[in-house]
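The structure appears below as structure tokens.
Our next item is subunit A:
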Amino acid sequence: MYKKICSKYEPTKDNLIHILHEIQDTHPQHYISDEAVEEVSKYLNLPTNHIYGVLTFYSMYSTTPRGKNIIRLCESPPCYIKGSENILRKLKVLLGVETGETSKDGLFTLELSACLGVCGNAPVMMINEDVYGDLTEEKVEEIIEKYRRAQ
Partner candidate 1 sequence: MSLKRIDLLICCGSGCVSAGALKIKERFHEVLKEKGMENEINIIETGCMGPCDYGPVMVIYPEGIFYKTVTPEDVSEIVEEHFIKGRPVARLMLSDDERTFSVQKEVPFYQKQIKVALANCGYIDPESLDEYIATGGYEALGTALTEMTPQDVIDVMKAAGLRGRGGGGFPAHIKWQMVHNIQDNEKYIICNGDEGDPGAFMDRSLLEGDPHRILEGMMIAAYAIGASQGFFYIRAEYPLAITRIRDAIEQARGLGLMGKNIFGTDFNFEVEVRTGAGAFVCGEEMALIHSIEGERGNPTPKPPYPATQGLWGKPTVVNNVETLANIPTIMVKGAEWFNTMGTQTSKGTKVFAITGDIRNTGLVEVPMGITLRELIFDVGGGMVGEGKFKAVQLGGPSGGCLTVEHLDVPVDYESLKERGAMMGSGGLIVMNDEKCMVNVAKFFMEFCVEESCGKCSPCRIGLKQMYEILDRITKGQGKEGDIEELQRLGESVKMLSLCGLGQTAPNPVLSTIRYFRDEYESHIRDHSCSTKVCLDLMNFNIDKSRCIGCSLCARKCPTNCITGSREEKYVIHQLECIKCGNCYDVCPVNAIDKIPGMHPEMKEYRAKLQAQKDLDD
Partner candidate 2 sequence: MKTLADLKKIREKAQEEMKLRGSNVRIKIVVGMGTSGIAMGAREVMKTFLEEIANRNLTDVIVTQTGEKGLSSMEPVVDLIEEGKAKVTYGNMTPEKVKKVVVEHIVNGRVVSDYVVATGE
């Protein structure tokens, strides 16, 4: 599977970030395994420690398995001013997790993020690639419920 992803790109170093993104996005647990790193290393002819160096530099990559849906709540000042803390508290209660953890059912991983650039509608979170703004505690409950039902 990793080979197939690699082969979509020219085997040059500047494609590393693209390849890592695609590997992570297509993995059901949204992470990059050691095995994947090996494959990429072979394909691009780069030492694995270069790849780990890049992986750990960028906050969006994960080297541990995560949930089906990645929740990224913005913690930057404009969202904070509009009450992102309350939203965080609500999410923790709803999912029964602390930040960085995955819910027991494997459906959600809760992460914090720097500004998502939708500050006009603060507080904001992203679930996978969808953005939700003007969050209230009630709205968060509905949204999470929607993802649970979609199961």
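Criterion applied: all candidates are chains of the complex that A comes from, given by their letters.
The criterion applied here is as follows: contacts are C-beta pairs under 8 Å (C-beta built on N, C-alpha and C of every residue); 3 or more make two chains touch, one makes a residue touch a chain; residues count from 1.
Please read these numbers as outputs of a predicted model, since none were measured by experiment.
K.L.:
All of these sit in the same complex as subunit A, but only one touches it there. Which of 1 or 2 is it?
P.N.:
Candidate in contact with subunit A: 1, the rest do not touch it.
K.L.:
Residues of subunit A touching candidate 1 in their complex?
P.N.:
Residue positions touching the partner: 12-18, 20-21, 53-54, 57-61, 76-78, 80-82, 113-122, 124, 126, 129, 131-134.
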